[in-house]
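All protein chains but one are shown at their positions in the complex.
Labels run A and B following the written order; every chain starts at residue 1.
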Amino acid sequence: MDPRSNPALLRGMTHSRSVTRRDALRLAGLSAAGLALAGCGIQGKKPAATPKKDAVTDFWTGKQRNGTLRFANWPLYIDKDGKKYPSLEMFTADTGIKVSYQEVIQEIPSFFGKIQPLLAAGNDIGHDLMVLTNGIHLGRAIQLDYLAPLDHSKLPNFAANAAQKVKNPPWDPGNAHTIPWTVGLTGIAYNPKYVDEVKSVEDLWNPKYKGKVGMMSDSEEIANFGLFALGVDPDTSTEADWRRAAERLQAQRDTGLVRKYYENDYVDALARGDVWITMAWSGDIFQQVAEGKDLKFVVPQEGGTIWTDNMCIPRTAQNPVDALTYMDYVYQPKIATILVEAINYITPVPATKDLVLADAAKQSGEDRTALEQLANSPMIYPSEADMARLRSYVTLDGAKEKAFESIFQPITQG
Amino acid sequence: MSTPEITRPRVPRVRFGERLLRGYVWLVIAWLFLPIVVMIVFGFNDTASKSNVTWQGFTLRWWGRLGDYPELVGAVVNSLKVALLATLITTVIGTLMGLALGRYRFRGQGATNLALFAAIASPELVMGASLLSLFVSAGVDTGFWTVVVAHVLFSLSFVAITVRARVIGLDRSVEEAARDLGASTWITFWRVTFPMILPGVVSGALLAFALSIDDFVITQFTSGAMETFPLWIWGATRIGIPPQVNILGTLIFAVGVVIAVVNTVTARRRT
Partner (left out) sequence: MKRLAPYLLILPGGLWLLIFLVVPMVFMASVSTQEGDIINGFVQTFDFSVYGDALTRYQTQFLRSVGYGLVGTVVSIAMAYPVAYWIAFRGGSRKSTYLLLVLLPFFVSFVLRTVSWKFLLADDGLLLSPLKSMGLVAQDFHVLQTTVAVIGGLVYNYLPFMILPIYVALERIDPRVVEAAQDLYAARSQAFTKVVLPLSLPGVFAGVLMTFVPMTADYVNAGILGGPSNTMIGNIIQTEYLVNTDYPTAAALSFTLMAVMLVGIFAYARALGTENVLEAAAR
């Protein structure tokens, strides 16, 4: 397969999923501040973190399937054949629901900036289903009660086929509002030309690589690695742990180990030789390796971070039942296989691995190699051992978030 | 310009200094062009990777694949549309302001000068952030029009001040002569005053266009979901810039070269 025609690559080139998380809320937040400005103070919405039991019934009672679905997603984030979307056409054939597929999310901040005022006012945003990345920003959407509570009795495929690891994430207990579209890992990438085999996060503190270590500028990302270095689980970490982790990270910085706190541009820096070892996202490195670069990706023995891009239904959706139907539909292994072969990110449906291998057996030449590479890549199908070491970002709410940022941001913003 | 009698005694030393100075100027010019050359050359790079950073061989392939990123092409179109519109508005209202400031004494003149001055002296970042607050609180959706408004704001001062300088330097007697010959105020303006201030208006407009097409900071704050060329590149810097960006940059550069050359040639003919 010509790497240039690889949709995942094209997608990687046209937008960065991770930017989104990092810049989460930008304009959205400003909209809220605008309200603050206008009224010299806004009335904040004190939210219910998890919906009450009857909230689900309340929301879904009287809702019907309408035969249309407006799906907002990132560009090049689904299977595409010319101008057609095969998996969406299968969905229409199977359910009779027509899909208007909208590639409108380039960046969460600007997307959220557009929908936030509408959601706050209780208006339709023009989408029934959207894909948002977990993190501070999605957390706020949940807190502000912008998302429909999911009726899990309508999600049998999710229950049956989703990986245990993606169920019940700490930032959305019980998958009350979201289920994953794709999954990614934060681990360590390195250039074996300069760096010996890496197993531990401690290698990011190895004086041998002084000035050649890349760290991420996102507070949630570095916080996790600081905590891993201490052997603390981010899920159960306390403010005292954060301070200790920050000290380690500060020491790493003060001794000149860190070349820069990168956003997504760490990939370039790694390719150009500015850094030899760096925190990295699995999808980026998979693409680099698929293009023939000699790079390695590992989930450190102390732990790595798992994040997800999630499907969710805005409370104001016009066709929520159709959206819910689609959310469950993609959890069928055969559909999930079509998606993973096109997207090249981790699928939440582990059963697809065998199906990808079966597809590979039917192909020959480069296509076969590419599919086999996909099925056997630990960046797409992490091993059980890797999975066991993965943790989510620290879950934060209002007051905690401020404390968290004030501890970790000074490190990246000297 | 120098008279030989005066310079001759010091010729050798001057020559050396002159040559040094000249070499230095060319060095600075080369330095200014260095990244541009890199940009142009890497538009021809036969790279397979999304990080277009190492030279892989020559290809024209990317020129045929300019449309691979519809959003990128759309962003360039947006940039051009914003720049043209903002330039038009700025030139009209800036010229009017320049005329008023250069020709009349009136109440509020000091305040206007001050505001123009503040518009130049405020950091773009602050301007952008405060504008966004305004739009958001007024319930205005940010997008194309808010960017135009912002671009007019930061280029207005440049046009107004350029035109004002030109108006102050005008020879009023020509206008008086026209009026003595029976021309109305309107005719006098279009036939006499306007042609005389035109160079000021044109250079103001060019400046406004250049400022707008290149603006990043204020646009980032006021653009909402709209992408412009600089914004798209900024987004792409984090993930690797495809060669198409280099090509579009090269094309815009080429257009700039043409405009500038035409402008210089005609200016030379005028004087």
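As a working rule, contacts are C-beta pairs under 8 Å (C-beta built on N, C-alpha and C of every residue); 3 or more make two chains touch, one makes a residue touch a chain.
Bear in mind that the values here come from a model prediction, so they are computed numbers and not experimental data.
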item	value
Selected residue (touches chain absent from view) among A:Gly62, A:Gly365 or A:Gly414	A:Gly414
Candidates A:Lys212, A:Lys353 or A:Arg391 - the one touching the absent chain	A:Lys212
Touch with the omitted chain, as defined above, among B:Thr47, B:Asn78, B:Thr142 or B:Thr162	B:Thr162
In chain B, positions touching the absent partner	1-3, 6, 10, 14, 18, 21-22, 24-25, 28-29, 31-36, 38-39, 42, 53, 92-94, 96-97, 99-101, 103-104, 106, 108-109, 112-113, 115-127, 129-131, 133-134, 137, 149-150, 152-153, 156, 158, 160-162, 164-165, 210, 213-214, 216-217, 229-230, 233-234, 237, 241, 245, 249, 252-253, 255-257, 260-261, 264, 267-268
Touch list for chain A against the chain that is not drawn	22-27, 29-30, 32-33, 35-37, 40-47, 109, 140, 143-144, 210-212, 253, 258-261, 272-274, 398, 402, 405, 409, 412-414
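Quick note on the criterion: only the chains that are shown with their structure count from here on.
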item	value
Whole-Å gap between the CA centroids of chain A and chain B	40
Residues of chain B defined as touching chain A within the complex	48-51, 53-54, 68-69, 71-72, 132-139, 141-142, 223-225, 227, 235-240, 242
Contacting residues of chain A [partner chain B, same complex]	3-4, 9-10, 12-16, 19, 27, 30-31, 33-38, 75, 104, 106-107, 110-111, 113-114, 117, 263-265, 267-268, 271-272, 284, 287-288, 291-293
